[in-house]
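The other protein chains are all here in position, but one chain of the complex has been omitted.
The letters A, B and C name the chains in turn, as written, and every chain counts its residues from 1.
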Amino acid sequence: MLFLSDNAAAVHPRVWEAMRAADEVQPPYDNDALSRALDERFTDLFGREAHVLWVATGTAANCLALATMCAPHGGVVCHRAAHIEADEGGAPGFFLHGAKLMLADGADAKLTPDAVRAVIDPIVPDVHWVQPHALSVTQASEAGCVYRPAELAALGALAGERGLGFHVDGARFANAVAHLGCTPAEAAGPCDALSFGMIKNGAMNAEAIVFFDSERAALARWRRKRAGHLQSKGRYLAAQVLAMLEGDLWLDNARAANAAAAEIADACGARLMHPVEANEVFVHLGPAERDALRAQGYAFYDWGADAARFVTAWNTPAEDARALAKAIGRL
Amino acid sequence: MLFLSDNAAAVHPRVWEAMRAADEVQPPYDNDALSRALDERFTDLFGREAHVLWVATGTAANCLALATMCAPHGGVVCHRAAHIEADEGGAPGFFLHGAKLMLADGADAKLTPDAVRAVIDPIVPDVHWVQPHALSVTQASEAGCVYRPAELAALGALAGERGLGFHVDGARFANAVAHLGCTPAEAAGPCDALSFGMIKNGAMNAEAIVFFDSERAALARWRRKRAGHLQSKGRYLAAQVLAMLEGDLWLDNARAANAAAAEIADACGARLMHPVEANEVFVHLGPAERDALRAQGYAFYDWGADAARFVTAWNTPAEDARALAKAIGRL
Amino acid sequence: MLFLSDNAAAVHPRVWEAMRAADEVQPPYDNDALSRALDERFTDLFGREAHVLWVATGTAANCLALATMCAPHGGVVCHRAAHIEADEGGAPGFFLHGAKLMLADGADAKLTPDAVRAVIDPIVPDVHWVQPHALSVTQASEAGCVYRPAELAALGALAGERGLGFHVDGARFANAVAHLGCTPAEAAGPCDALSFGMIKNGAMNAEAIVFFDSERAALARWRRKRAGHLQSKGRYLAAQVLAMLEGDLWLDNARAANAAAAEIADACGARLMHPVEANEVFVHLGPAERDALRAQGYAFYDWGADAARFVTAWNTPAEDARALAKAIGRL
Partner (left out) sequence: MLFLSDNAAAVHPRVWEAMRAADEVQPPYDNDALSRALDERFTDLFGREAHVLWVATGTAANCLALATMCAPHGGVVCHRAAHIEADEGGAPGFFLHGAKLMLADGADAKLTPDAVRAVIDPIVPDVHWVQPHALSVTQASEAGCVYRPAELAALGALAGERGLGFHVDGARFANAVAHLGCTPAEAAGPCDALSFGMIKNGAMNAEAIVFFDSERAALARWRRKRAGHLQSKGRYLAAQVLAMLEGDLWLDNARAANAAAAEIADACGARLMHPVEANEVFVHLGPAERDALRAQGYAFYDWGADAARFVTAWNTPAEDARALAKAIGRL
């Protein structure tokens, strides 16, 4: 029973169908009808003018978005645990031509205006210091926690006041929306660009970068090609994205993953390291306890020396989650 | 009837099957069984130790390969018509951190040792001059022509003598092998890395970078992640590559495309701009002639003011090629 | 008798005096009184709002100027013989983060609007093509020839029309002004930034980057520090620049160098490869002729197989120039 990650889950049958149907579509790159439908589809979803590019990975989505906000001599404020800092193999340094990540701290891998100010306020506006150009937060956070709309609004206000671009890494944005029960626009806050994750939620290899102004989107198109991320058969990526939105598949999938995580979380009680608001469960578990679970057939990652991370996906069998919950309860 | 390009052709049914079957495979990135099978599969194919990475585009394949050969302060010798110079939106400048493309000339978009020497011999070994670090050729060339094994051997010898890495952009490598009727190893020559194209030949979004030493491959793995090109569900890319090799599908597809091109070429006579050795046909055609063909339903690109390019694909209907040949013959 | 280059000539006594006097000045970087005087001094000189940074080399001046005009995914149109293309060891690739130099041709190493159009007009506004962002010309050109004000106006008009930044590499700007007998503003044309050369004309290691808007200058200040070009004792560079301007020393020095070159040129007749309008003389001379001159004690560079380049400096003895002229006349 697999709780390693949602990042390798199977592709959803409706995504497969949509991809097969794209065989018939023709013009290359993003000139096909499916790619051209993205802007309108996301504009509807967010109730706000949206300009959308597909890319094959979350790392590319994040870095192309940030490249429209941060000059090579600037910096991006993010949480110390942010994916862009901790898991992307230095990709921001590459895409941003040497710009700096400026690390802030905060509970549950979330930032607050105060945490951001603690990083940027001491920065003297002098050429010896790298200046902040952008702010990036992750929704849901790397600790599986979700920003409330008011929290994002406050961060966005700070970003606006200080002239920072505002990016949301939404690798698990669907899980955040499912948890909040709010609109996508509320869950994204007043950001300039959102990496709208699809892959961890049932797609194969398509994420959507949603820009809320046409200028940044236009810039990202040049950078996408230059980074080797413009696929000639891009229609197969657009098909994935559209299939995920169709009939709210993205929300249904996220709700299923969240529900499985909630079931596990309920069994963990005081063992929980963070509130479980998405599809990740971080649990204090000693080595012997982890061994015991593994002996029962559960696969998951250690999280430091005394904890474990369990991740559910759109297709995690409910009975697997229930069984894991019971197994943890029995420890 | 479409002769615009092979870059947006449908995915071959056997590739689809292999991708669907990959739903069951699990570990992420390139830790899955399919990705792990690539080295052996290509080692067999080339009769030479091969280390293979999948990537989603030819641009990424070329640039990641070159990044293992050329330092940021170096240069890559290539033909003026090379894809890396003319069609990749400056991607080599990005992946190579500002290295320079050094443009050589040659008939049929092919390089010769003399053409390479004409570029590199005048370069004084002094810090004021960018020094050549690598040589890149395209097989089949951007003019649809094919390097003979002896030609590649001579270029490889020159590269070795001058300490240049040797890269082959094989976006249409299959068409070259099909034309030559030789082994893949002969058609690749003594190169250090080959971008083995699959997408134009029936895959969806997977190319193989074939390295012939483990060190360059290891370096490329770091760079691939850093460029946002390491997909978490990489098994779907490995599946495409393996399906293309299975039962020589890659060769069958290329032969079909080449045959269709040959049929068109036969009708063109003195109109041909280059020998037709792969699946591209460059034809002198005036504006009125092009209009006449388009009025009959043929779609293709203009090639300058007085010519047209026709590209066939693995799935170009034989009757379409025949009809086009007749239409050209009638002009 | 040295005619190798003007780039290693001794420092002018008045520059030395000004540097010594700067010992007393105090605040670091460019916060000292000398550095702060530059903007006003150049605003007076050009009759146009100027914002000025010192840097230690012409390569840094050119590349920092261009970095304010050309994004990493863009291109800079320049002559094939331009210093930035041919002599700066790939520095533009570094400072511009991989942007492309787009090479144009033209007699006497000068560009015309037609030559620029020949490069940029075929560029399709599509992500597969690198787009031009800036235009750079050299005044005086690498062939020792000088743009007339009307020529620069025409190039500037084209740049404006196409949205290109306009940069002038003025490594030998003083020689151009001396030749034209016009104002510095006329000799610089409607450019956005001028690398105003001092080093070849009697300074030690200070060039001035003259920006004509405050925004580009502000950007260049960040980039200068980031490139390690902000010296803590910058006052010694400012002192050089101010000394060169004081009492028109820059013009006097350039006139002396130009006069020496003119004397040599007069003896060359049909041997001249280019009009001699600055301080460089390019002369058709066979190997035996060059040997003969060297045997008489003249040092100079070969220029290809059948020519030589003679460069005069601010301190070239008039008798040396006269002697060389006679020696060439006797050949």
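What we mean here is this: a residue touches a chain if its C-beta (ideal position, glycine included) is under 8 Å from a C-beta of that chain, and two chains touch if they have at least 3 such contacts.
Given the structure is predicted, the values throughout are model-derived calculations rather than measurements.
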From C:100, C:133, C:172 or C:226, residue that would touch the chain that is not displayed: C:226
Full-complex contact with the absent chain, from C:26, C:183, C:214 or C:296: C:26
Hidden-chain contact residue, picked from the options A:127, A:145, A:168 or A:227: A:127
Chain A residues touching the omitted chain (full complex): 72-73, 75, 86-90, 92-94, 96-100, 127-130
Positions on chain B where the hidden chain makes contact: 29, 71-73, 97, 127-128, 131, 221-226, 230
Residues of chain C in contact with the chain not shown: 2, 4-5, 7-8, 10-11, 16, 20, 23-24, 26-28, 32, 55-57, 59-61, 63-64, 88-91, 93-95, 199-200, 204-205, 222, 225-233, 235-237
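Just so we're on the same page, only the chains that are shown with their structure count from here on.
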Copy pair chain A, chain B: interface residue numbering same or different (half cut): same
Intercentroid distance (Cα basis), chain C paired with chain A, Å: 50
Length of the line joining the C-alpha centres of chain A and chain B, rounded to whole Å: 34
Interface hub residues of chain A, defined as touching at least two other chains: 222, 225-226, 230
